[in-house]
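Here the complex is missing one protein chain, while the rest keep their positions.
Entry: chain A
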Amino acid sequence: MITPAPAPASAAAVHPEEPAWLELDQLTERLNLAVDRAMGEAGLWAPMLAARAVRQAEGDPTEAAHLLRAHRAALPRLAVSVPVATSELRVVRRISSAFRNPPGGQILGRTVDYAGRLLDLLPEDEGRAHVTDEPLAPADDGHLHHDHDHDHEHSADPVAVERVPGNVLAILREMGLVAPLPERPDDPEPYDITRRPARPGAPRSAWLQTMARGDTGSLVHLWWYGCDWRPDHEIPGELRHGALPVRIAHPHTGKPVTVAEVRVSEVESFYNVPRAAAQRHLGVGYGICFGHNERKSIAMAGLDLALAHYDADSELHHDVLLTLDGLDSTGYAQHLKLPHHVEYRSVLDRAEAAGQDANPPGETA
């Protein structure tokens, strides 16, 4: 029988001076990247539940994703959405390194791209006043300068900026630099890794779903470490963050109806093939995930490119499909819960027995 140790009545018992309650809107607005990451790694878009999960997990996005996944497991699937093309993405940030000034504009949005990585050491009251007074207010020239200097000019022509810009991939395809769309009259049903475990040989829809809900750190690591097949790195030709509609067929009319909206980060990466290669087109990789998580979508796009380069029985396909899930890896790393001591005890017993076999009692070396 397991006799639990007496637990403190509450966290307050451990921390007598309990800090103020963390409101959900503080989490969704001030710790939005942690909330987004938890949703992405859980594979569930539910901002208020994710905020609760981040709070309950004391700020650990992986643990928060675990809480969300567990909650998700008890929810029914009510519908499958009408397929949505990301050409519908209503952007709040869109940058392209493929073009100096791409059609639709370079829109920085909320970013620390040009900010110095200097720890903000403002006194607390000054920092609070600064945030309260002007949370996102542009400067006199209408732009968020923060504390940086930069060499770009702000657009004087707002017409050049588009809320739903065409993607760079389509432009490169029109220029003949990217292969035309393959003929695919059958439009295969997507693989669903939540219903069938994906194994090497699974179609691309399985890679994409696996990576979209993968652990951010694991994705970045695998992209960084495992992509030594190329002499240089691919170029994230376009990065976008914005809102996508979720539509289903109306139950009475059958026509599409928008029932929700999600934010996603999306990246298209391009790889300049060696000149000697027979292939004359740029390779293209694609990354997308829930919320604002640029490094995850960049890593995913790079890995998508690499996966197309390797055979299905390669180590990379195995690693992508079987090692990126945060719940799998952290669950294995931290399976310390009692009564795990039984397994450790048996290891100690075997080691002890082996030692006795080597040195039987009564014998001296």
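In this section, a contact is a pair of C-beta atoms (placed from the backbone, for glycine too) under 8 Å apart; a residue touches a chain by one contact, two chains touch by 3 or more; residues count from 1.
Here is the rule we go by: contacts and distances are computed from a predicted model.
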item	value
Chain not displayed: protein name in its UniProt record ("NADH-ubiquinone oxidoreductase 49kDa subunit", "Phosphonate C-P lyase system protein PhnG", "ABC transporter ATP-binding protein" or "V-type ATP synthase alpha chain")	"Phosphonate C-P lyase system protein PhnG"
Identified contact with the non-displayed chain, of A:19, A:83 or A:123	A:83
Chain not shown: contacting residue from A:177, A:246, A:312 or A:327	A:246
Positions on chain A where the hidden chain makes contact	39-40, 43-46, 48-49, 72, 75-87, 90-93, 100-101, 105-111, 136, 138, 142-144, 151-156, 158, 160-161, 163, 167, 169-170, 181-182, 184, 187-192, 194, 204-206, 208-209, 212-213, 244, 246, 248, 250-253, 255-262, 264, 268, 284-286, 288-290, 304
